[in-house]
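A single protein chain has been omitted from the complex, and every remaining protein chain is retained in its original position.
Right, chain A next:
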Amino acid sequence: MKLKKWAIMALSIVTAVSLAACSSDKGASTDAKGVGFKEKIEKRGKFIAGVKFDSNLFGFKDPADQTVKGFEVDLMKEFTKRTFGDVNMLELKEVTSKTREKMLTSGEIDVIAATMTITPKRKETADFSRVYFLAGQALLVKKGSPIKDVKDLNGKQVGTAKGAVSGKNLKAINKDAVVKEYSNYAEAFQALRGGIIDAVTTDDGILAGMAKQDPNYEVVGNRFSKEPYGVAVDKKNKDLLEAMNKFLDDTIKDGTYNQLYKKWFGQDAPKDLPRDAVLELQPGVDG
């Protein structure tokens, strides 16, 4: 008898608690809707951007002084400064092509600014800002290599990074190329320098960064894809997406964008940067 009483009491407590939890849950979610990302981030005191640590010129951890620098890093710094008034609120987290989407959806990072090509498939899992860089896939080879274009890659080993679209693109254009996917671009480049593979393929911007690191290597071949980069934002944070778009438009208008572009790529930013674009393969280009 006593036991039964206890059981009923326990059961009612559990029910009450779970009901309360339910209702408070609901309250929280409406709250979250009301509170914008800006307040949320200011409360947290950190705006967390996922950037590359291995892609020279975009996001690269300099072994000399251990700081992360690059075009995308500067853009994120400028965004933090303009939006929150304090550049120190920016926290940079390393992402790779493989990890970045999961880190964004899990809330580990607020945005991805990591040489991320906008594709229809990726648009399903995240929202993208306007295009801030237009890259094209190319090849990096040792100077004097017989490889001059994609058609020279039959039976050749070509390195790239896991999770990137580059491997698939290459296969779509030349199915006789042997694609080897490494954990990141630094390892792919090291494999090229060690003579283990014959070429590295990915966006020309990243490849230019590698060629700058070691002048024995050069970017060759026509660009065989059009790869627009966008800042990825979780689908829940529409207001953050809006702020990011406004920021990019503003910087392009007031010349800050061009200034940063020039700082990293040594030339003026292209005038005809599209606002919206997705990955395009151009298998027809130059055979």
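Throughout what follows, contacts are C-beta pairs under 8 Å (C-beta built on N, C-alpha and C of every residue); 3 or more make two chains touch, one makes a residue touch a chain; residues count from 1.
FYI, contacts and distances are computed from a predicted model.
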Of "Amino acid ABC transporter membrane protein 2, PAAT family", "NADH-quinone oxidoreductase subunit C", "Glutamine transport system permease protein" or "Tryptophan synthase beta chain", the UniProt protein name belonging to the chain not shown is "Glutamine transport system permease protein"
Contact with the hidden chain (one of A:123, A:151 or A:180):
A:180
Which of A:81, A:123, A:142 or A:162 sits in contact with the chain that's absent?
A:162
For the chain not shown, which residue from A:44, A:102, A:262 or A:275 touches it across the whole complex?
A:102
Name every residue on chain A in touch with the hidden partner chain.
97-98, 102, 121, 159, 162-163, 167, 180-183, 187, 190-191, 194-196
